[in-house]
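The other protein chains are all here in position, but one chain of the complex has been omitted.
== subunit A ==
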Amino acid sequence: MKLAGGTVSCARNASSYYDAVIVGGGMVGNAMACSLGANKSFTSKNVLLLDAGRSPSLSSFESGAPFNNRVVAISPTSIDTFKKLGVWERISSHRAKKVKRLFVFDSCSTSEIEFERGQQEEVAYIIENDLIVGSLYEKLSEYKNIDVKTEAKVAECSIPNGLENMATIKLENGNVIETSLLIGADGVNSKVRQSSNLDYSTFNYNQHGLVAIVNIETSNGKNETAWQRFTTLGPVALLPLSDTVSGLTWSTSPEEAQRLKQLPPDQFVDELNHALFSQDDQLPYVNQAIFALNRMNPFRSETFGRKAEGTTPPHVITVQDKSRASFPLGFGNAHSYITTRCALIGDSAHRMHPLAGQGVNLGWSDVQILDKVLGDAVREGADIGSVTYLREYDSAAQKHNLPVMVSVDLLNRLYRTDAPAVVAVRSLGLNTFNSLGPVKRFLMNYLSAHR
(Lines give C-alpha, C1' and ligand atoms only; values in the text may rest on other atoms or scores of the structure.)
Protein backbone atom coordinates (compact mmCIF):
# COMPACT_ATOMS: atom_id res chain seq x y z
CA MET A 1 0.00 0.00 0.00
CA LYS A 2 1.49 3.36 -0.94
CA LEU A 3 0.61 6.65 0.57
CA ALA A 4 1.85 9.65 -1.35
CA GLY A 5 3.48 12.23 0.86
CA GLY A 6 0.78 14.85 0.49
CA THR A 7 -2.32 12.68 0.68
CA VAL A 8 -1.97 11.72 4.32
CA SER A 9 -4.23 14.46 5.55
CA CYS A 10 -4.06 13.94 9.27
CA ALA A 11 -4.67 16.82 11.60
CA ARG A 12 -1.46 18.42 12.82
CA ASN A 13 0.22 16.36 15.49
CA ALA A 14 -2.28 13.60 14.97
CA SER A 15 -0.67 10.41 16.18
CA SER A 16 -0.81 7.06 14.44
CA TYR A 17 0.61 3.68 15.41
CA TYR A 18 2.63 1.09 13.46
CA ASP A 19 4.17 -2.11 14.80
CA ALA A 20 7.45 -1.18 13.12
CA VAL A 21 8.68 1.94 11.35
CA ILE A 22 11.67 1.83 9.02
CA VAL A 23 13.36 5.21 8.58
CA GLY A 24 15.19 5.41 5.26
CA GLY A 25 14.13 4.24 1.82
CA GLY A 26 17.53 3.27 0.45
CA MET A 27 18.95 -0.08 -0.63
CA VAL A 28 18.90 -1.44 2.93
CA GLY A 29 15.68 0.16 4.23
CA ASN A 30 13.69 -0.99 1.20
CA ALA A 31 15.12 -4.50 1.54
CA MET A 32 14.07 -4.53 5.20
CA ALA A 33 10.54 -3.51 4.23
CA CYS A 34 10.40 -6.23 1.54
CA SER A 35 11.69 -8.81 4.01
CA LEU A 36 9.04 -7.95 6.59
CA GLY A 37 6.43 -7.84 3.84
CA ALA A 38 7.29 -11.41 2.92
CA ASN A 39 7.73 -12.55 6.55
CA LYS A 40 4.78 -14.85 7.36
CA SER A 41 4.85 -13.85 11.04
CA PHE A 42 4.28 -10.24 10.00
CA THR A 43 1.13 -10.66 7.92
CA SER A 44 -1.07 -9.27 10.68
CA LYS A 45 1.39 -6.50 11.60
CA ASN A 46 1.59 -3.02 10.15
CA VAL A 47 4.92 -1.68 9.00
CA LEU A 48 5.64 1.82 7.74
CA LEU A 49 8.57 2.77 5.51
CA LEU A 50 9.54 6.43 5.62
CA ASP A 51 11.38 7.58 2.52
CA ALA A 52 12.83 11.09 2.62
CA GLY A 53 12.83 11.27 -1.18
CA ARG A 54 11.00 9.64 -4.01
CA SER A 55 11.85 6.27 -5.39
CA PRO A 56 13.61 6.17 -8.79
CA SER A 57 11.56 4.96 -11.74
CA LEU A 58 12.77 1.74 -13.31
CA SER A 59 12.25 3.07 -16.84
CA SER A 60 15.56 4.96 -16.61
CA PHE A 61 17.44 1.65 -16.46
CA GLU A 62 16.44 0.26 -19.87
CA SER A 63 19.35 -0.74 -22.07
CA GLY A 64 20.84 2.23 -23.87
CA ALA A 65 20.05 4.71 -21.12
CA PRO A 66 23.17 6.24 -19.53
CA PHE A 67 24.56 4.45 -16.47
CA ASN A 68 24.19 5.97 -13.04
CA ASN A 69 27.56 6.60 -11.34
CA ARG A 70 26.65 4.98 -7.99
CA VAL A 71 27.10 1.25 -8.40
CA VAL A 72 27.63 -1.66 -6.01
CA ALA A 73 29.15 -5.13 -6.23
CA ILE A 74 26.61 -7.66 -5.04
CA SER A 75 27.92 -10.85 -3.46
CA PRO A 76 26.43 -14.28 -4.24
CA THR A 77 24.94 -14.27 -0.72
CA SER A 78 23.11 -11.01 -1.39
CA ILE A 79 21.90 -12.35 -4.74
CA ASP A 80 20.34 -15.24 -2.83
CA THR A 81 18.64 -12.70 -0.60
CA PHE A 82 17.18 -10.90 -3.63
CA LYS A 83 16.03 -14.17 -5.13
CA LYS A 84 14.31 -14.98 -1.86
CA LEU A 85 12.66 -11.56 -1.81
CA GLY A 86 11.48 -12.11 -5.38
CA VAL A 87 13.20 -9.04 -6.83
CA TRP A 88 16.16 -10.64 -8.59
CA GLU A 89 14.18 -11.19 -11.81
CA ARG A 90 13.19 -7.54 -11.83
CA ILE A 91 16.76 -6.34 -11.28
CA SER A 92 18.43 -8.68 -13.75
CA SER A 93 15.81 -8.08 -16.44
CA HIS A 94 17.02 -4.47 -16.53
CA ARG A 95 20.76 -4.58 -16.28
CA ALA A 96 23.06 -6.47 -13.96
CA LYS A 97 26.56 -7.26 -15.11
CA LYS A 98 27.95 -10.61 -14.12
CA VAL A 99 31.55 -10.58 -12.95
CA LYS A 100 33.36 -13.89 -13.29
CA ARG A 101 36.70 -12.87 -11.94
CA LEU A 102 38.25 -10.43 -9.53
CA PHE A 103 41.83 -9.38 -10.12
CA VAL A 104 43.77 -7.43 -7.49
CA PHE A 105 47.25 -6.05 -8.14
CA ASP A 106 49.76 -3.66 -6.66
CA SER A 107 51.34 -0.51 -8.10
CA CYS A 108 54.55 -1.16 -6.15
CA SER A 109 55.22 -4.76 -7.20
CA THR A 110 54.10 -7.49 -9.56
CA SER A 111 52.22 -9.33 -6.82
CA GLU A 112 48.69 -10.21 -7.75
CA ILE A 113 45.69 -12.16 -6.63
CA GLU A 114 42.94 -13.59 -8.69
CA PHE A 115 39.54 -14.81 -7.59
CA GLU A 116 37.63 -16.95 -9.98
CA ARG A 117 34.85 -19.44 -9.57
CA GLY A 118 33.52 -22.11 -11.89
CA GLN A 119 32.70 -21.27 -15.53
CA GLN A 120 29.02 -20.51 -14.90
CA GLU A 121 29.37 -19.11 -11.42
CA GLU A 122 29.69 -15.44 -10.64
CA VAL A 123 32.06 -13.74 -8.21
CA ALA A 124 29.67 -10.80 -8.01
CA TYR A 125 27.21 -8.72 -9.99
CA ILE A 126 27.71 -5.01 -10.55
CA ILE A 127 24.42 -3.13 -10.33
CA GLU A 128 23.41 0.51 -10.11
CA ASN A 129 22.21 1.51 -6.62
CA ASP A 130 19.03 3.14 -7.85
CA LEU A 131 18.02 0.09 -9.87
CA ILE A 132 18.08 -1.92 -6.65
CA VAL A 133 16.18 0.76 -4.72
CA GLY A 134 13.55 1.03 -7.46
CA SER A 135 13.10 -2.73 -7.85
CA LEU A 136 12.59 -3.24 -4.13
CA TYR A 137 10.19 -0.30 -4.05
CA GLU A 138 8.04 -1.76 -6.82
CA LYS A 139 7.89 -5.07 -4.99
CA LEU A 140 6.62 -3.35 -1.84
CA SER A 141 3.28 -2.51 -3.43
CA GLU A 142 2.46 -6.25 -3.37
CA TYR A 143 2.47 -6.30 0.43
CA LYS A 144 -0.66 -5.23 2.29
CA ASN A 145 1.15 -5.03 5.63
CA ILE A 146 3.65 -2.42 4.40
CA ASP A 147 2.78 1.27 4.06
CA VAL A 148 5.18 3.63 2.35
CA LYS A 149 5.36 7.37 2.86
CA THR A 150 7.54 9.17 0.35
CA GLU A 151 9.00 12.63 0.84
CA ALA A 152 8.56 12.12 4.55
CA LYS A 153 11.38 13.82 6.39
CA VAL A 154 11.99 12.94 10.01
CA ALA A 155 12.29 15.98 12.29
CA GLU A 156 13.03 14.07 15.49
CA CYS A 157 12.59 10.67 17.11
CA SER A 158 12.40 9.68 20.71
CA ILE A 159 13.32 6.24 22.00
CA PRO A 160 12.03 5.16 25.42
CA ASN A 161 14.10 3.52 28.16
CA GLY A 162 11.63 0.73 28.75
CA LEU A 163 8.93 -1.27 27.01
CA GLU A 164 6.12 0.56 28.82
CA ASN A 165 6.42 3.45 26.34
CA MET A 166 6.40 3.57 22.54
CA ALA A 167 9.07 5.05 20.30
CA THR A 168 7.83 8.17 18.51
CA ILE A 169 8.79 9.79 15.25
CA LYS A 170 7.91 13.37 14.49
CA LEU A 171 7.88 14.29 10.82
CA GLU A 172 8.74 17.73 9.47
CA ASN A 173 5.07 18.18 8.49
CA GLY A 174 4.13 17.81 12.16
CA ASN A 175 2.72 14.27 12.01
CA VAL A 176 3.62 12.06 14.93
CA ILE A 177 3.95 8.29 14.54
CA GLU A 178 4.18 5.83 17.41
CA THR A 179 5.78 2.43 17.04
CA SER A 180 6.90 -0.66 18.94
CA LEU A 181 10.12 -0.81 16.94
CA LEU A 182 12.01 1.94 15.20
CA ILE A 183 14.40 0.59 12.55
CA GLY A 184 17.10 3.06 11.54
CA ALA A 185 18.16 2.56 7.92
CA ASP A 186 18.91 6.24 7.40
CA GLY A 187 22.56 6.06 6.48
CA VAL A 188 25.86 7.31 7.82
CA ASN A 189 24.43 10.43 9.47
CA SER A 190 21.49 8.50 10.91
CA LYS A 191 18.99 10.57 12.87
CA VAL A 192 17.73 7.40 14.50
CA ARG A 193 21.22 6.56 15.74
CA GLN A 194 21.65 10.06 17.11
CA SER A 195 18.35 9.82 19.02
CA SER A 196 19.27 6.40 20.35
CA ASN A 197 22.33 7.68 22.24
CA LEU A 198 24.14 4.51 21.23
CA ASP A 199 27.93 4.83 21.33
CA TYR A 200 29.45 5.15 17.89
CA SER A 201 33.14 4.99 16.98
CA THR A 202 34.13 6.72 13.80
CA PHE A 203 37.15 8.14 12.01
CA ASN A 204 37.87 9.56 8.58
CA TYR A 205 40.37 8.01 6.22
CA ASN A 206 41.50 11.34 4.80
CA GLN A 207 40.57 9.74 1.50
CA HIS A 208 37.79 10.54 -0.93
CA GLY A 209 36.06 8.11 -3.21
CA LEU A 210 35.83 9.43 -6.76
CA VAL A 211 33.21 7.71 -8.89
CA ALA A 212 32.65 7.98 -12.63
CA ILE A 213 31.32 6.03 -15.59
CA VAL A 214 34.01 5.26 -18.16
CA ASN A 215 34.07 3.72 -21.64
CA ILE A 216 36.72 1.06 -21.93
CA GLU A 217 38.35 -1.20 -24.47
CA THR A 218 39.38 -4.77 -23.73
CA SER A 219 41.56 -7.08 -25.82
CA ASN A 220 38.84 -9.70 -26.41
CA GLY A 221 35.79 -7.41 -26.40
CA LYS A 222 34.51 -8.97 -23.18
CA ASN A 223 34.39 -7.15 -19.87
CA GLU A 224 33.96 -9.80 -17.19
CA THR A 225 36.70 -9.01 -14.72
CA ALA A 226 36.55 -6.53 -11.86
CA TRP A 227 39.95 -4.87 -11.55
CA GLN A 228 41.45 -3.32 -8.50
CA ARG A 229 44.92 -1.82 -8.32
CA PHE A 230 46.33 -0.62 -5.03
CA THR A 231 48.22 2.65 -5.31
CA THR A 232 49.81 4.59 -2.48
CA LEU A 233 46.92 7.08 -2.42
CA GLY A 234 44.29 4.35 -2.37
CA PRO A 235 42.80 1.61 -4.55
CA VAL A 236 41.50 2.20 -8.09
CA ALA A 237 38.73 -0.15 -9.15
CA LEU A 238 37.04 -0.74 -12.50
CA LEU A 239 33.73 -2.55 -12.17
CA PRO A 240 32.14 -3.89 -15.38
CA LEU A 241 28.72 -2.52 -16.28
CA SER A 242 28.63 -3.72 -19.90
CA ASP A 243 31.18 -4.96 -22.44
CA THR A 244 32.26 -1.39 -23.14
CA VAL A 245 31.35 0.48 -19.95
CA SER A 246 32.76 0.24 -16.44
CA GLY A 247 32.09 2.02 -13.19
CA LEU A 248 35.13 3.63 -11.61
CA THR A 249 35.75 3.85 -7.88
CA TRP A 250 38.99 5.68 -7.23
CA SER A 251 40.01 6.22 -3.63
CA THR A 252 42.55 8.96 -3.27
CA SER A 253 43.44 12.00 -1.18
CA PRO A 254 40.70 14.63 -0.85
CA GLU A 255 42.83 17.19 -2.77
CA GLU A 256 43.53 14.74 -5.58
CA ALA A 257 39.86 13.82 -5.79
CA GLN A 258 38.95 17.49 -6.09
CA ARG A 259 41.59 18.09 -8.78
CA LEU A 260 40.71 14.95 -10.77
CA LYS A 261 37.03 15.82 -10.71
CA GLN A 262 37.69 19.15 -12.36
CA LEU A 263 40.20 18.01 -14.99
CA PRO A 264 39.16 18.19 -18.63
CA PRO A 265 37.88 14.70 -19.66
CA ASP A 266 40.87 13.72 -21.83
CA GLN A 267 43.38 14.64 -19.14
CA PHE A 268 41.32 12.76 -16.57
CA VAL A 269 41.42 9.65 -18.77
CA ASP A 270 45.21 9.97 -19.15
CA GLU A 271 45.70 10.18 -15.39
CA LEU A 272 43.37 7.25 -14.81
CA ASN A 273 45.25 5.06 -17.30
CA HIS A 274 48.48 6.12 -15.64
CA ALA A 275 47.14 5.03 -12.24
CA LEU A 276 46.14 1.67 -13.72
CA PHE A 277 49.29 0.94 -15.71
CA SER A 278 52.20 2.99 -14.34
CA GLN A 279 55.34 1.04 -13.45
CA ASP A 280 57.00 4.05 -11.75
CA ASP A 281 56.49 2.79 -8.20
CA GLN A 282 57.66 -0.78 -8.81
CA LEU A 283 60.34 -2.07 -6.47
CA PRO A 284 62.74 -4.29 -8.51
CA TYR A 285 64.11 -6.41 -5.64
CA VAL A 286 60.60 -7.30 -4.40
CA ASN A 287 59.75 -8.36 -7.94
CA GLN A 288 62.89 -10.47 -8.17
CA ALA A 289 61.97 -12.24 -4.96
CA ILE A 290 58.44 -12.88 -6.26
CA PHE A 291 59.87 -14.26 -9.50
CA ALA A 292 62.21 -16.57 -7.62
CA LEU A 293 59.46 -17.80 -5.31
CA ASN A 294 57.12 -18.46 -8.22
CA ARG A 295 59.72 -20.68 -9.84
CA MET A 296 59.99 -22.79 -6.73
CA ASN A 297 56.29 -23.09 -6.00
CA PRO A 298 55.00 -26.57 -6.83
CA PHE A 299 51.35 -25.37 -6.84
CA ARG A 300 51.91 -22.82 -9.58
CA SER A 301 51.05 -24.05 -13.06
CA GLU A 302 53.13 -21.63 -15.14
CA THR A 303 56.51 -21.12 -13.58
CA PHE A 304 58.05 -18.90 -16.26
CA GLY A 305 56.98 -15.33 -15.77
CA ARG A 306 53.43 -14.05 -15.75
CA LYS A 307 50.90 -15.11 -18.30
CA ALA A 308 50.17 -12.05 -20.35
CA GLU A 309 46.51 -12.69 -21.00
CA GLY A 310 44.03 -11.50 -18.46
CA THR A 311 46.54 -9.79 -16.21
CA THR A 312 46.26 -6.26 -17.61
CA PRO A 313 43.20 -4.09 -17.06
CA PRO A 314 41.25 -2.59 -19.95
CA HIS A 315 42.27 0.77 -21.36
CA VAL A 316 39.99 3.64 -20.47
CA ILE A 317 38.91 5.50 -23.63
CA THR A 318 36.58 8.24 -22.39
CA VAL A 319 34.78 9.35 -19.28
CA GLN A 320 31.06 10.01 -19.52
CA ASP A 321 29.84 13.57 -19.18
CA LYS A 322 28.97 14.75 -15.69
CA SER A 323 29.49 11.30 -14.27
CA ARG A 324 32.31 12.29 -11.91
CA ALA A 325 31.48 12.77 -8.24
CA SER A 326 33.34 12.31 -4.98
CA PHE A 327 32.56 11.73 -1.32
CA PRO A 328 34.61 11.36 1.87
CA LEU A 329 35.50 7.86 3.10
CA GLY A 330 35.37 6.83 6.71
CA PHE A 331 34.97 4.00 9.16
CA GLY A 332 32.27 3.78 11.79
CA ASN A 333 30.59 1.22 14.00
CA ALA A 334 27.90 1.53 16.65
CA HIS A 335 29.03 -0.34 19.78
CA SER A 336 25.55 -1.80 19.95
CA TYR A 337 23.13 -1.89 17.02
CA ILE A 338 20.11 -2.01 19.33
CA THR A 339 18.40 -0.55 22.33
CA THR A 340 14.85 -0.99 23.63
CA ARG A 341 12.44 -0.28 20.72
CA CYS A 342 15.26 0.55 18.28
CA ALA A 343 17.49 -1.33 15.85
CA LEU A 344 20.05 0.10 13.43
CA ILE A 345 20.77 -1.57 10.10
CA GLY A 346 23.14 -0.85 7.21
CA ASP A 347 25.21 2.32 7.11
CA SER A 348 23.43 3.79 10.13
CA ALA A 349 25.04 1.02 12.19
CA HIS A 350 28.34 0.57 10.36
CA ARG A 351 30.37 2.18 7.63
CA MET A 352 33.51 0.97 5.95
CA HIS A 353 36.00 1.58 3.14
CA PRO A 354 34.52 0.74 -0.28
CA LEU A 355 37.64 -1.10 -1.46
CA ALA A 356 36.19 -4.58 -1.05
CA GLY A 357 32.68 -3.56 -2.09
CA GLN A 358 31.30 -5.08 1.11
CA GLY A 359 29.45 -2.18 2.77
CA VAL A 360 25.95 -2.65 1.43
CA ASN A 361 26.31 -6.44 1.44
CA LEU A 362 26.79 -6.22 5.21
CA GLY A 363 23.63 -4.10 5.34
CA TRP A 364 21.66 -6.84 3.59
CA SER A 365 23.10 -9.37 5.97
CA ASP A 366 21.73 -7.19 8.81
CA VAL A 367 18.32 -7.31 7.12
CA GLN A 368 18.39 -11.11 6.98
CA ILE A 369 19.37 -11.46 10.62
CA LEU A 370 16.90 -8.89 11.93
CA ASP A 371 14.08 -10.34 9.84
CA LYS A 372 14.64 -13.75 11.38
CA VAL A 373 14.88 -12.45 14.94
CA LEU A 374 11.68 -10.41 14.55
CA GLY A 375 9.88 -13.42 13.08
CA ASP A 376 10.89 -15.45 16.15
CA ALA A 377 9.73 -12.65 18.45
CA VAL A 378 6.28 -12.54 16.85
CA ARG A 379 5.90 -16.32 16.87
CA GLU A 380 6.84 -16.41 20.54
CA GLY A 381 4.33 -13.69 21.36
CA ALA A 382 7.00 -11.19 22.39
CA ASP A 383 7.03 -7.43 22.05
CA ILE A 384 9.11 -6.86 18.90
CA GLY A 385 10.89 -3.93 20.57
CA SER A 386 12.16 -6.21 23.33
CA VAL A 387 15.92 -6.27 23.82
CA THR A 388 15.68 -9.91 24.88
CA TYR A 389 15.20 -10.59 21.15
CA LEU A 390 16.95 -7.61 19.56
CA ARG A 391 20.17 -8.55 21.38
CA GLU A 392 20.31 -11.68 19.30
CA TYR A 393 20.35 -9.52 16.16
CA ASP A 394 23.04 -7.30 17.66
CA SER A 395 25.39 -10.12 18.55
CA ALA A 396 24.90 -12.06 15.30
CA ALA A 397 25.29 -8.95 13.13
CA GLN A 398 28.35 -7.63 14.98
CA LYS A 399 29.95 -11.05 14.78
CA HIS A 400 29.33 -11.17 11.04
CA ASN A 401 30.32 -7.57 10.26
CA LEU A 402 33.30 -6.73 12.44
CA PRO A 403 35.82 -9.22 11.02
CA VAL A 404 35.05 -7.99 7.49
CA MET A 405 35.24 -4.33 8.51
CA VAL A 406 38.50 -4.71 10.40
CA SER A 407 40.19 -6.71 7.62
CA VAL A 408 39.21 -4.17 5.01
CA ASP A 409 40.47 -1.35 7.22
CA LEU A 410 43.82 -3.14 7.64
CA LEU A 411 44.04 -3.84 3.94
CA ASN A 412 43.57 -0.16 3.17
CA ARG A 413 46.30 0.79 5.68
CA LEU A 414 48.64 -1.89 4.37
CA TYR A 415 48.41 -0.60 0.79
CA ARG A 416 48.68 3.11 1.44
CA THR A 417 52.41 2.90 1.94
CA ASP A 418 55.35 2.42 -0.41
CA ALA A 419 57.81 1.68 2.40
CA PRO A 420 59.89 -1.14 0.87
CA ALA A 421 59.64 -3.47 3.88
CA VAL A 422 55.84 -3.26 3.95
CA VAL A 423 55.64 -3.63 0.18
CA ALA A 424 57.84 -6.73 0.34
CA VAL A 425 55.79 -8.37 3.08
CA ARG A 426 52.42 -7.62 1.53
CA SER A 427 53.55 -8.59 -1.95
CA LEU A 428 55.04 -11.88 -0.96
CA GLY A 429 52.09 -12.57 1.32
CA LEU A 430 49.56 -11.82 -1.40
CA ASN A 431 51.54 -13.65 -4.01
CA THR A 432 52.03 -16.74 -1.89
CA PHE A 433 48.34 -16.72 -1.07
CA ASN A 434 47.51 -16.50 -4.76
CA SER A 435 49.80 -19.37 -5.66
CA LEU A 436 48.52 -21.74 -3.03
CA GLY A 437 45.58 -23.06 -5.00
CA PRO A 438 44.20 -25.34 -2.29
CA VAL A 439 44.29 -22.61 0.37
CA LYS A 440 42.62 -20.08 -1.90
CA ARG A 441 39.92 -22.50 -2.96
CA PHE A 442 39.22 -23.23 0.68
CA LEU A 443 38.83 -19.53 1.46
CA MET A 444 36.62 -18.87 -1.54
CA ASN A 445 34.39 -21.78 -0.67
CA TYR A 446 34.19 -20.54 2.90
CA LEU A 447 33.23 -17.02 1.84
CA SER A 448 30.63 -18.02 -0.68
CA ALA A 449 29.33 -20.87 1.46
CA HIS A 450 28.42 -18.25 4.04
CA ARG A 451 24.89 -18.25 2.67
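We take it that a residue touches a chain if its C-beta (ideal position, glycine included) is under 8 Å from a C-beta of that chain, and two chains touch if they have at least 3 such contacts; residues count from 1.
One rule holds for everything that comes next: contacts and distances are computed from a predicted model.
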| item | value |
| --- | --- |
| Options "Protein FAM114A2 isoform X1", "Ubiquinone biosynthesis O-methyltransferase, mitochondrial", "Trafficking protein particle complex subunit" or "Ribosomal protein S14": UniProt name of the undisplayed chain | "Ubiquinone biosynthesis O-methyltransferase, mitochondrial" |
| Touching the absent chain when the full complex is considered, from A:Met166, A:Leu198, A:Ala212 or A:Ala334 | A:Met166 |
| Touch criterion as defined above, residue of A:Ile113, A:Ala289 or A:Ala382 at the omitted chain | A:Ala382 |
| Touching the absent chain when the full complex is considered, from A:Lys170, A:Lys261, A:His315 or A:Arg391 | A:Arg391 |
| Residue of A:Thr150, A:Ser180, A:Ser246 or A:Ser348 in touch with the missing chain, whole complex considered | A:Ser180 |
| Absent chain, residues of subunit A that touch it | 17, 19, 44, 162-164, 166, 178, 180, 340, 376, 379-383, 386-389, 391, 395 |
